[in-house]
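For this view, one protein chain was removed and the others were kept in their places.
Chain naming follows the written order as A and B, and within any one chain the residues start at number 1.
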Amino acid sequence: MISAIPPVPEMMGVPRIIPGSSITCVMGNPDFPVSQEKALRRRIVSKALEALETRVKETTYFQAA
Amino acid sequence: MYQANAPQAHLGAAHKLELCNYAVRELRLGDETNWSDGVLTVNPDELKKHIIAEAGVRRVGIAVARPGESTRIVNILDAIEPRAKPGDGQIFPGFLGAMDGTVGRGQTHALNGCAVMVCGSVPGEVASQVVSEAMVDMSGPGARYSPFSKTLNLILWCDFYDDQGPVKRVSVARYAGLVAARFIGATTFEKPPDEIRTYEIPERNSTLKNKTPHLVYICPGMLLSDLHQTFLSGSALTSTPTVVHPTQLMDGILVSGNSDIGATRNPTYFYQRNPIVEALFAHQDKGLLAFAGIIVTKCLIEGFSGKQRSAYLAAQTAKLLDADGVIISIEECGHAYADLMLTCQACEEMGIKTVLLMAESAGATGAKPGPIAFAEAADAVISMGNMDELISLPPVDVILGGQWSCGRWMIDNMALEAMETPLTNIFAANCQLGPGRLTGETR
Partner (left out) sequence: MMRIIHYLNQFFGGIGGEDQAEYPLTVTPGPLGPGRLLADKISDTATIVATIVCGDNTAQYSPEHIKAEIAGLIEQYAADALVAGPAFSSGRYGLACAEAAEAAQFEEIKAVVGMHPDNPGVNLCPADVLIVESGASAVDMMASVMRVSAVLNRLAKNEALSPDELKSCIKRDIRVNVFSAENGAQRAVDMLLAKIHGKSYVSEQLSPHFPRVDPAPPIEVPLSKIALVSTGGLVPKGNPDRLESSDATKWVSYSIAGRASLNPEDFECIHGGIDVTHINNYPNRLIPLDICSEFRAKGLIGALDDEYYVTVGNLTPVARCEQFAIEITAKLREKSVTGVILTSS
């Protein structure tokens, strides 16, 4: 799950959490030029896919760079 | 040109505030603005002229609401205690005065037991946000829920120019309130106070500092938008925590610019007369603790990295203040609780014990499960009650501040009619600075 407020899914016990950017723009940044924003989104989605491929036992954060 | 004899030189080096309390037992409108023997009289025409000149409202109506009266005050934007500083003392820095060495030091005159309540209609949206309702019933079943049913209230019912948008209106209203508060506070100069309460925090090598736990108060203000925010010395908050002295709160260094959910607002009044600060000083007087300072942070931060930054910087600051424990309050709800929980977690990780104050959103039935975020480390939490509880309010004789309820939990009845409302619309009903006795229990 990609969330801008990770403590929320953490409390619910979501096992794979990828912190997003901000509440109004969870996978983006309106201050960035388009290519930079896409690169940010690419990093977040890549982390999400990495999370899907990882065995976890309890809530684990997958922090995109 | 640099002045060698700066105004505050006469205060000396010690950081100490003498709060001169003038009790207000009766509030009335009359020919002359003055305080005498517990009776505060306000000349409405004089005050109106002053407010219009200084604040930029189009018109302002002035009325009195007393505890026990069949009066409902609606469309409340803020409540402020009348205070002023004699001589060169600066109050409400950033708005009415400069931020200098007199803020939090020297003498401050306070009219105890009354509040200036600023009301006005602010329609429209800013960044998907609106001004929400905040109301007070001065008697009846609703009175027990707001702290302001127990104060003598001077209502400023503001009317704005048509072309003033929401942000301008709340700003104008804010100035109206602060200007009125200082104006009225100044009527006490030359009069001896009922009591003088001295506030100072212990010196470096005092017994208190050596032998008792050091407690720090972490006080988040907020920045939601131009419409809802807390001001530190007149400026917007950043996510870099700031350390302030408790007495600076008493001189209005924190001013509320928040008119979001009425029940969970932190009004200016409760920054001036902050219940947590009062409780910490009361315990310090009994030799139970050393009050080590206040850390002002920002809550409702948009991004997770910002929330983490604020939380860990606050915790580190508390550590540098030698905190053994912190009390953390909060404003509003929703993802502000994520800020609160992250700050709690960060402090506990650094070995600082925490207690939090939090209202609840348990639904009208009380069966809704918990808040949006709750850290495992949060094992000491004060409840300020469930804001979703529905209460029935009777019709009233007098309505002040507006004709209709506004904001998210808008009610279809006219303001003076009987109505059912969640506590969310009641001003400061669940205020997380802890002034109220409402709390939650599990059945």
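Heads up, the rule we're going with is that a contact is a pair of C-beta atoms (placed from the backbone, for glycine too) under 8 Å apart; a residue touches a chain by one contact, two chains touch by 3 or more.
Since this is a predicted model, take the numbers as computed values, not measurements.
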| item | value |
| --- | --- |
| Listed residues B:Ala375, B:Leu400 or B:Ala415, member touching the removed chain | B:Ala375 |
| Chain not shown, touching residues in chain B | 127-129, 144, 213, 215, 274-276, 278-280, 282-283, 288-289, 324-327, 334, 353-355, 357-358, 360, 362-363, 365-370, 374-376, 378-386, 389, 423, 432-443 |
| Where the unshown chain meets chain A, residue by residue | 1-5, 9, 11-13, 15-16, 20, 23-28, 30, 37-38, 41-42, 44-46, 48-49, 52-58 |
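In this text, only the chains that are shown with their structure count from here on.
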| item | value |
| --- | --- |
| Of all residues in chain B, those that touch chain A in their complex | 302-307, 335, 338, 341-342, 370, 372-375 |
| For the chain A and chain B complex, residues of the former touching the latter | 4-8, 10-11, 19-24 |
